[in-house]
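My questions will all concern the structure given below.
Excluded from the complex is one protein chain; the other protein chains are retained at their positions.
When the chains are written out, they are named A, B and C in that same order, and each has its own residue count from 1.
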């Protein structure tokens, strides 16, 4: 029932696969979503796109074919992402495939696989992830949401925040405390599924971000009841499951895609402003160019290492931090080079230039906060370099 | 006997004083010491210079006239330093006047004043300061040198390091632990005088620095005996005395003099290299120029505050840190702009350019280490901003 | 910044302002103003006028109090600190400086509604990005008709009138143009802080002879002084803004607990904030030194140090507000958090009257020109 009936592309040569996906994208990818000023697909748009991928046989590149995925190795997954970037595809979060699906495949029961994977594959069901809480951001283990067993149900109370795409999602998986007496904060946490974002006790309160978008939300759980079968893996082992989510694919958060896009806009801007021959501004762009060049080199080499299976936590932390810091820096350069045009809402009043540079700048801000803030990445890397600091 | 018999210059107008000192310097200051490639006067040179000042009535600007000083307020002291900078005077450390003398005046006995002040005034006696130890650098309070009472003598054992000008000094004052059982490390420390750097048990071992100079030394104390009358202020109160040394005059360590000199060399260099019209290098110099401009502005305003008596510890720390970091940054720029000429020993092989830029660069290195490392200054400022961090 | 202090007049002014601001202003009002067409509230402009803000620099003949710039700058600091959206610097500093220089019957007629807050006056002089004082305008006034475009004009609104630089008989001139003049087309663009930056197109706007306020060297001097005063006031405004953002962030960091300690206890965070504090101190020192040079008529030095100050303050205000967002974590990226208002205001102020990259080079170029001149 789950099996992928499309061609097995894992056996193609890398180049053949690349050309196949490229051809498909070039004939299929909607023009209106190319080189997006809107950064991410939401809701119905995302569903439409996932279904297109599914119909084309290009859905869920990392999932095994037996679960309906493409069964691609990391190298082909990278090619897949490169081609999406090449066509200028809009990003979509796809939490259902990359996080929930991968976890269910690894840790889920057969029933969970049967129930959840098909609707992720065809795009019918969009998921969001409930990890962060108002007082548990970088320090995730201090989360306070509880799930108390009552018969064959868990009753969830608490709140999650920064839940990306929550306003557009059908289901949520979350971490909640199921053992309040565990000796360490990482213990006694379970990973749970709520099957309906609209079920009784659930409230989703949109949060508007600095760029005026309402992509994330605070989610409130007020005596929300779920069956015990909605625990992923074992009770009180949610922390381990969450850590295991950070597989090879976390490399994609270190991808230079956003930095690439921002640099392309920077080049267009400086040219439209007629400043591309002004040495002093060109020097700023040259710095951004070299930053990007080196980030891309590092990413390519870390990918090689990941494919060889030798990338370690320090390496992933390094590339994540470098990618987000570089994205941020290049967006800073964009604003600096734009001078008086920088703060324009929408786009600057410059003939033939329609990029929203302010949005690039604003959207870059949280890139060093989400997905493990730069401070957290540095802590991880420092531990690798020096060992842990002494307890005092 | 100590009274200054020269004209009382504290009652002159600021401008009159400035012109008086300027005239004296212009007729008196030795050409061979101007705009020094050698940075500081040592030993006999220093004695010669101090005696010249003394004979001219320009010795010890901050000391009260009753002790033979000039009795100048801070504003005139600043003018005094500005004029020295203007003529391109070589620096001299003058520990005897600025640290030992000021301390003796504040805390010394009459006998100590009679004994030590005159020979500092006329330059006969050069002093060095023994605070740092090999394992007590930024963490001065952890010092281990001991002084044990034996009859009416203290017996000193231990070692001091980074003792500036020790190889050229006649006497040393130092901090040593006189109470080994004090509850806090800051307690049980006394400030002591050793009257002869060559006396029995004393060993001075020169340390050559990265620039090839031997200005500082490690000093070893092996059963060095001193009379109990050589304690400054009270026994076990050395920490308080040392802290009190950091009076208004500590503002001079935040002076932009070294940054100024380095910038002048930078401008000469870029012009000699014919790069002063090359925008990309000029941009580096422009950055250094603005850094210096702002440092000078800050220094001037902090001096005003100090004169008004409202400069606090945070302000002194800020100006010290900014001055040393700016000096260092401008010396970095010097090396960058010099390109292939940067690493030349002595001076680059450039027609008519005789500045030792490598020495500027190397000498700038420890400016963020000595006199309270930048890390220490930041800790002080952070405490002012946030309060102390919680004890864990 | 205990170690800096106001003089008597500055302290009086600051106290009166702060009393008014704490009673009448809030970040709620900042948000409301962002939604208004002009990005500020004409009512509040009039209230500020009643307190003497709009006439602070205007000479007594022009209906103002004629205070020197140094006394007026605490106002700019308060404007920055509280994100006050009314166009204080553009109108009460820059336009007022020109009006003072004009010093004739017409300037009094123009100045009066500025002093009483019924109108906003703004100076339209810029025609390209970046700037280093007065440049030769391409806008011309021929046969009594104004033709050409101005860019980046601030403070555009229904109650705004204009002072426009142009070439008249081969000379620089500054002319008065009512905001509703025939032949004037305005294309306002909304900025991150809700204010407008406007492109003005003059296609044969009639210039009455009595509306030619200044011409030749006096016009050039007035324009240069207006830019100098405006740049310094903008620096003061940015220092105020950065200081407030810094304080808000310090408070947040002391309250935000992660890993069982306030994030203000983490040394790396502390040191970064110390560095930013140093930038604020340098920015504050830099514009004050420039002000002193201007006050004491050291014009060459003033030009250099104003550019240096603008470079530092422009960079500093962005550095502080960007770090403030980072230290606020996710909260900092929400529309709801006040700290974002500071970032968006900083984005608007930082490049206005020339950004850091530009002014740093300009400062050094002018310094070198001065040296070369002196060396002749």
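What we mean here is this: contacts are C-beta pairs under 8 Å (C-beta built on N, C-alpha and C of every residue); 3 or more make two chains touch, one makes a residue touch a chain.
If you're wondering where the values come from, they're calculated on a predicted model, not measured in any experiment.
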Chain not shown: contacting residue from B:139, B:223, B:312 or B:354: B:139
Touching residue (missing chain; options C:7, C:24, C:267 or C:371): C:267
Residues from chain A at the interface with the omitted partner, ascending: 276, 279, 282-283, 285-287, 289-290, 293-298, 300-302, 305, 308, 310-312, 315, 318, 321-322, 375, 378-379, 381-382, 385-387, 389-390, 392
Residue ranges of chain B at the interface with the undisplayed chain: 132, 135, 137-139, 142, 161-162, 207-210, 212, 273, 275, 280-281, 284, 332, 335-336, 338-346, 348-349, 358, 361, 365-366, 368-370, 373-375, 378
Positions on chain C contacted by the hidden chain, ascending: 266-268, 270-271
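Please note the rule applied: only the chains that are shown with their structure count from here on.
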Inter-chain centre distance, chain A versus chain C - centres from mean C-alpha coordinates, in Å: 41
Rounded Å distance between chain B and chain C, as computed from the means of their C-alpha atoms: 42
CA centroid of chain A to CA centroid of chain B, Å: 55
Of all residues in chain A, the ones touching two or more other chains: 280
Sequence positions of chain C contacting 2 or more other chains: 361
